[in-house]
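Shown here: the complex without one of its protein chains, the others still in place.
Read from first to last, the chains carry the letters A, B and C; within each, the first residue is number 1.
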Amino acid sequence: MNALTVHAPVLLVAVPLLGAFATPLIGKLGRGPRDLFVGLIVAVTAALAGLLAADFFASSGAPQLYVLGGKGLSLPLPSGMTVPIRIMFEVDGMSAFMTLITALVTLTGAYFSFSYWRERSGGSMYYSLLLLLTDGIFGMELTGDMFNFFVFLEITSIAACGLIGFRVWLKKSQEAGFKVMTLYTLSGLFVLLAVALLYGQHGGLNIAFLAGQIGTLGATIVDKVALGLLLTGLAMKAGAVPLHMWAPDAYGEAPAPMSAVLVANSQASLYALFRVLFTLFGVGVALSTNGWIIIVFAMLTIFVGVTMALVQSDIKRLIAFGAVSQIGYMLLGVGVGLVRRASLLAGGAALADKADALDYGFVAMQGGIFHMLNDAACIGLLFLTTGAVIRASGTRDLNKMGGLAHRMKWTTIFFVIGAFALAGVPPFNGFASKLLIYEASFKVSPFLSVIAILSSIMLLAVFVKAFQGAFLGPRTGLSDAGEAPLGMLIPMAVLALVVIAFGLFPGFFVDTIVTPAARALWFGRDAYIGAVLGGG
Amino acid sequence: MNVGSFPFIIAALLVVFGLYALLFKRNLIKMVIGISLVETGVNLFLVMVGYRSGGAAPIYTYANAGERMVLPTPQALTLTSIVIGLATTALLLSFAVFVHRHYGTLDVRKIKELRG
Amino acid sequence: MNQDGMSIIVRTVTRFVYGLVLVFGFYVIMHGHLTPGGGFQGGAVVASAFALLLVAFGAAGVKGRLSKHLLQSLEEIGALAFLGLAFAGIGTAFFYNLLANSGSLFGASVALGPNAGFLNTGGLVPLMNWAVGLKVMTGIASIVIVMLVGARKEETE
Partner (left out) sequence: MRKATLLVAFLFVTAFLLLAATSMRPFGTPNDAAMDDYFIANAQTEVAANNVVTAVVFDYRGFDTLGEATVLFAAVIGVLALFRKLREDER
């Protein structure tokens, strides 16, 4: 282990922060140096995320600590104490996996923006907010401290709303900005209140410490209220129906590349939700009730997302509702896993390492977690192609578009790949993860997987309609623009390659990166606590 | 003096009043005020959680020897969350200015292009 | 209320109070590690002096004195300084306080228990207070200026 891998978790937060603070200053030199600087920062960040993940997945999989400001990086407790006193980062399989998703989406989003935002005003502030948003997402995924998590949550909220309202000349973007900011703030305050309750009850803020306390002492009423507040707040931030009212507006009104990053932001909230359900409250509360709550959220999200997508005529809003529905599949996979894990634990069965790895609950978890990565890739691809399409045709209304396939061959191909992948058509990656979810949820209740499959088919119909409206048909006067510039095509191509690669070799990716992430949630609670409090 | 959990109830009520304003008021500015109230309630709750009966501020400059001190962490957390509240309010009010510029009103019933 | 600020009474009082508020703000920042206060609180006090100036003299009245671009640059410099101070201890860990008890600048040790308080203590803490103070005062001041000017434009249009 060299110095870079040791410091990688904190550098992953500090480097985008440096970029965000310096971008407005460098922007005074002109567009060229600024784009170069931002490109460099984003590339370095992605490289760090890759390094962290590669190092982690190659190692034994024990959680890795980074104590901020401490004399020893992996000495969480001062001598003679049982409470960690400093903020620390704790990287386990799930965190490392999430950083990969964020790095992929930010990298393509930022490089796409270099072409997309070339002719617009306020570029320095745009990239500064983009780097702040990235920074907040990384922080949410890596931190091991509840209050620190809240701070990063607020960073993402404010940076995201700055980006949603960035195109001030659009009436709807301002309405969306206000609405999203209100709901983000409310969800942040719910989380903060939960943190305050937990602190008041246990006198600590570290996730591992609180999990240990709840595990040994059992959850009191105050802890359960805190759990309820955390569930509500994080489900709201992730955009799960019935707390989804902000999500289509946010994805629909943000600049196209930023919609992709906002999806990564929602996924970071989902990650936190899973962390709360599996690690913080992994023992001591009614686990299967939690699981069923998540499944109800999931079914509502899938169903409402797809039905609302059916009636949209605005292409961006249509894809936004598609993005909402996909959050439901991730929740379904993990919810099924939670229910199964609860029944295993209630039956007194120890979650033995090897024997349970093929249990259907574990498979559901693999599906849900793999779908996060797949969704980030194909929803990102769809938002980027939509950005290119709207730029070329000058409208977002599907009824006014048409015939774009004649002029924009590559964009058309990328759109088709993204749409088929999202709807779960076999050769692409969405199918690989959805299949795992269907199989596993069938064992809990056939009803769940029937609804999930039907919704996927409906989603395919939605995309066929969108494809026909935008790309086929006669050439309209609006579509006189040519193919998207190369600066936009390359990020799309990268995402399309990722989509195809995951679709062709799902087994390889599930084994190398998804399984360690699922194991970290399924088995990893004791290791997570043990890494901080010792023992294990 | 033992006051039971009465102070915590006051903080919770402040949060509830803020939520009421946020959910049932029609004016954007009043909604922002509601959010500020919720924030204040949560901050108040945080500070209260750290109080130790008879404790003084945790500062050693000219303190009395052997004095009992209140818990410092909640004060640090409250400081952080106050600044976050300030940042949020500034951004929300800016959005309200622009919504007013585009729609000519602050009434939420008339600002509804994003339905469905 | 006219466009250029408020009445002569308010302006005169502002001229008198302005300097005092600034001095108090800088005092709060400087003694952050000894007395109640610190970078955020002191920065907010200084920014309130700027806000007072803006309200009393109007946006036009302070145009030459407070430049939006200067404030913005100073804010970014403050933020970068804070990040740099956090990076200073990366040889041990991010945010490691390497000046505390080192004997050099701000490196004096303090006597245990209640004492009178000495400025030359705290290691990186006073430096961080200054960085944050600079950041907060310029940040809040630029928010106030931008929102005041933007909202004024709205009223006149």
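The rule is simple: a residue touches a chain if its C-beta (ideal position, glycine included) is under 8 Å from a C-beta of that chain, and two chains touch if they have at least 3 such contacts.
Given the structure is predicted, the values throughout are model-derived calculations rather than measurements.
Shown chains touched by the missing chain in the whole complex: A, B, C. The missing chain lies against chain C, touching residues 32-36, 38, 40, 72, 75, 79, 82-83, 86, 94-95, 97, 100-101, 107-113, 115, 117, 121-125, 128-129, 132, 135-136, 139-140, 142-143, 146-147, 149-150. Panel shows chain A; residues 17, 20-21, 24, 68-69, 78, 81-87, 120-122, 125-126, 128-129, 132, 135-136, 139, 147-148, 151-152, 154-155, 158-159, 161-162, 165-169, 193, 197, 200-205, 220-222, 225-226, 228-229 of it touch the chain omitted from the view. Residues of chain B that touch the chain left out of the display are 2-9, 11-13, 15-16, 19-20, 23-24, 48-53, 57-61, 69, 71-73, 75-77, 79-80, 83-84, 86-88, 90-91, 94-95, 98.
Please note the rule applied: only the chains that are shown with their structure count from here on.
Between the interfaces A-B and B-C, more contacting C-beta pairs are found at A-B.
Each chain gets a centre from the mean of its Cα atoms; the one farthest from the centre of chain B is A.
One simple way to say how far apart two chains are is to compare their mean CA positions; for chain A and chain C this gives 36 Å.
Inter-chain centre distance (chain B to chain C, centres taken as mean C-alpha positions): 23 Å. Residues of chain C in contact with at least two other chains: none. For chain B, residues that reach two or more other chains under the stated contact definition are 101.
The touching residues of chain B, counted against chain A in their complex, run 15, 22, 28, 31, 35, 38-39, 42, 45-46, 49, 73-74, 77, 80-81, 84, 87-88, 91-92, 95-96, 98-99, 101-103, 111, 113-114, 116.
Listing the residues of chain C that touch chain A in their complex gives 72-73, 76-77, 79-80, 83, 86-87, 89-90, 92-97.
Across the complex, chain C is touched by residues 7, 10, 14, 17-18, 21-22, 24-25, 66-71, 73 of chain A.
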